[in-house]
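Shown below is the structure under consideration.
As you look at this complex, bear in mind that one protein chain is not there, while each of the others sits in place.
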Amino acid sequence: MKDKLISDKLPTSRRKFLKYGAGASAIMAAPYITRVSAEPTTINMLAWYGHGEPDIVGEYEEANNVKFQAKYYAGGDNMMALIAQSPPGTYDIILSDGEFVQQLNAAGYIDELDAGDYNFDDMLHEDFTQFPGHWADGKLHSVMVRAGHLGVSYNKNFVTAEEAKSYKCFWKPELKGKVGHFDWHLPSLGQMSLLNGNGAGLWDLDDAAWQKVQDTTLSLRPQVGGFFDYGGTFNSLKNGEMHAMCGIGDWITGVLEKDGAPVASVIPDEGGIQWTESYCIGKGSEKADLVKAFIQYMLSPQGQVKSAQMAAYPGIAITKAGRKLLNEVDAKEAQRTGQVDGLENDPITLINEGRIHYRNIPVQQSLEDWNDFWSEYKNA
Amino acid sequence: MNSERISSWILKGYLVLIFLFVFAPIIASVVFSFNSQRFPTIPLGSFSLEWYEKIFNDADIWTAARTSVIVAICTSILSTCIGFATAYTDYRYQFRFKGVFLALALLPPTVPLIILALAMLAWFSKIGISGQISSIIFAHTVLCTPFAMAIIRLRLSQMDENLEAAAWNLGASQWATMRTVIIPFTRPAIIASLCLTAAVSFDEFAVAWFVSGLNKTIPVVILEIVQGNIDPQVNAIGTLVFVISMTLVIIAQVLIMTSQKRDSIN
Partner (left out) sequence: MSQTDTAIRKSKSSQRLYALTWRLPIIVWQVLFFVGPLLFLIAMSFFLVKNYRMHEAFEMVNWQKMFSRDYFRDSYFFTLGLAIGATVLCSVIAFPAAFALSFKVSANTRRWALFFLIIPFFTSYLVRTFSWYVILAESGVVNSLLQFIGLGPFTMLNTVFGTMVGYLTLTLPLVIVLQTFSMSQIDKSYIEAAYNLGCGRIRTITSVIIPLAKTGLVIGAVFCFILAFGDFVSPYYLGGSKPPTLSILIIDTTKSGQQWPRAAVVAIVMMLTLFTVAFASIAYAYRKRQR
C-alpha cells in the first residue's frame, strides 16, 4: 500500500517539476541544481582551444555547479577523428565548425535540438538562423554561436594596408620565407580559390579549377616559412618570424593586436571566408538538459560578450542583444572589430555586400583529396 | 707540457659551452616563468608571479596534477615490481630463449614514442580500455620497466653470488631468502627505481597525449598550452615539475650513493 502511494505520487511531482523546470529560464533552473548536490556535474566538451577555459565557462560553472572538462582539437577532420575513436556519449557538448555539422549529423554523432529553445529572431543576419547544414528535413541539429572572418593577416611594418587588399601580397618578393600557413587545408586552399577568381563558387571546383588551385598554391611554396598550429601561429606573428599569414584572420591577429603587436587582418578584394562555430549536443549524452542551458547561456547577451572577448581568440557576436551589450561594456573592442551598426567594416555589412563566403567542405572533391594535396604541398 | 695545459683549458672551456647549451633552455624557462610578458621577448618585462597565480587558481591544472600523481605512483610501483622480477630472473637463471626474454624486456625504449602511442591507443580502444587513467598507467609501465630493471640489475650484480646459496644451505626456503636477503640488499635500488620511474612517468607526454582521452596529465596540459594559447604558464608549470622531478632524482641519487658507501665500508 505504501509502495503504491509513493509510485502514484512520483509521476505527478516529476511532471510538475518538468513543467516548471521547462518554464523557467536556464538561470532560474541553475540554483536548483546547486542545492541538489555539492559535487559539480562534469560536462565533457569537445572544442577548439579556449572554449573550456575559465574566461568563458568560469562564471557559468560557479553559478550552476557544473565543471567543464574540455578536449581540444584543431580542424574539423581532427574533430571527427576524435569522436570516432571514443565511445558514444563521451562528449556531452561539441563545438563544431559550421561546415562540419552535416558530417556530424550524417555520422549520427549529434542529437536533434528543439528550435523553440533558442531565440532565432534575435540573430544579426538571416543566414545565421538557417545556417547551411544546421537544419535537415526541418529538424534543427546545431545552433550557431559565433563567427569570424578570414582574410590577409599581416605585420604592418612589412606589408601595407594597400598591398593587403589582395591575396597576391603573399607573393611579394620581400616576404620570401616570411609567409606562414595555419596548418589546415580548408582555409588556406579556400583563399587560394578566391584568388583564382572563383568567388562564391570557391568550394565547388571542377577538375580544371581544382588543378588551378593546386598550381596557385604550389607557386606560393617558395615564400612559405612554416606550417603552424594554433600556438605557433600566434608566436611566429608576434616574434616577427612570419610577416604574413595565410588561412587566418582576426581570431589570431585580434589577440595580438590587443597585446600591442603591429598586426592586422583585412578582407581583401577577392573576398574573405567566414568561420562559423556552432554548438551541438553529443548523441548519448546524459546531460543534454545541462548542455542546452549552457548553449542558451552562450547565446545570451552575456555569453555573446564573453565570446567576443574570449582570451584564446575573439569571435563576433551574432545576436542583436549581444552586439548591443558589447557596445555598452567594451566599446573599444566593438569598434576594433567593426561590430557597430553602420561601420564600413561591420562584418554583417561585409556579408551583405557579398564579400564573405561561408567556409565549406569541398563539393566536387572529397576532404581526403584536399588533405592529401595539403600533405604533398607541405613536402614540396 | 705547456701545450698540454693549453689543450686542457680549451677542453674545459668547451665543456662550459656544452653545459651552457644544455642549461640555456632550462634557465630561460625559469626566468620566463617570473617574467610579466605574455609573449616573452628581450628585453624582459618586470618580475611577476602572475603565471604561478594563474596555474594555482586553475582547477584543470590541479586535476591534471592529481592524475599525474596517481599515474606516477601506480606506474612506479608496477614497473619497479616487474623490473625487479625481470632483473632477478636475469641474475639468477639461465634458460633457453633468454635472449628473447631480455629483448622483450629491454626493447620498448627503442621504439619511438609516437609509434608506441599510436599502437597503444589503437590496441587499447580495441580491447576497450582506452581513455582511462589506467590506460596511461599500463602504457607508462611498459616504458618505465626497462629503467627499473636496469637499476635493480646493477645492484644485484654487486651482490655476492654465494650469499643466496649460503642462506639456502642454512635451511632457508627460497621465498624466505628472497625476503630476508635479496630484497633487503636491493632496497636502495628499489627505492631509487621507484623515484626514477615516477619521474619518467611524470614527464612523459607523447603516449599520455594519445591514450589519456579526457584524463590529462600535466605534460599533456603543457602540450595543449604550447599548441593552443601559448603563454608562460608553460614555464611556470615546467619550473614546478622540474623542482618535483629533481627532488625525486636527488633522493634516488643519494640512496644509491649512500648504499655504495655502506657497501664499501662493510
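Should a chain be cited, it is by its letter among A and B, assigned in written order, with residues numbered from 1 in that chain.
The rule is short, and it goes like this: a contact is a pair of C-beta atoms (placed from the backbone, for glycine too) under 8 Å apart; a residue touches a chain by one contact, two chains touch by 3 or more.
Just so it is clear, the structure is predicted and the values come from calculations on it, not from any experiment.
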item	value
Residue of B:I82, B:A150 or B:A192 in touch with the missing chain, whole complex considered	B:I82
Sole residue of A:P87, A:G177 or A:G197 that reaches the chain not shown, by the stated touch rule	A:G177
Residues of chain B (touch criterion as defined above) contacting the omitted chain	7-8, 11-12, 14-15, 18-19, 21-26, 28-29, 32, 40-43, 81-82, 85-86, 88-89, 92-93, 101, 104-105, 107-116, 118-120, 122-124, 126, 138-139, 141-142, 145, 149, 174-175, 199-200, 203, 205-206, 219, 222-223, 226, 230, 234-235, 237-238, 241-242, 245-246, 248-249, 253
Chain A, residues in touch with the chain not shown (by the definition above)	74-75, 77-78, 80-81, 83-85, 103, 106-107, 177, 180, 183, 224-229, 232, 235-236, 239-241, 367-368, 371-372, 375-376, 378-380
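We adopt the following convention: only the chains that are shown with their structure count from here on.
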item	value
Centre-to-centre distance between chain B and chain A (centres being mean Cα positions), rounded to whole Å	39
Residue ranges of chain A in contact with chain B within the complex	44, 49-50, 52-54, 67, 69, 71-72, 74, 85-87, 90, 229-232, 234-235, 238-239, 259, 311-312
Touch list for chain B against partner chain A, complex	38-39, 41, 58-60, 63, 121, 125, 130-131, 213-214, 224-230
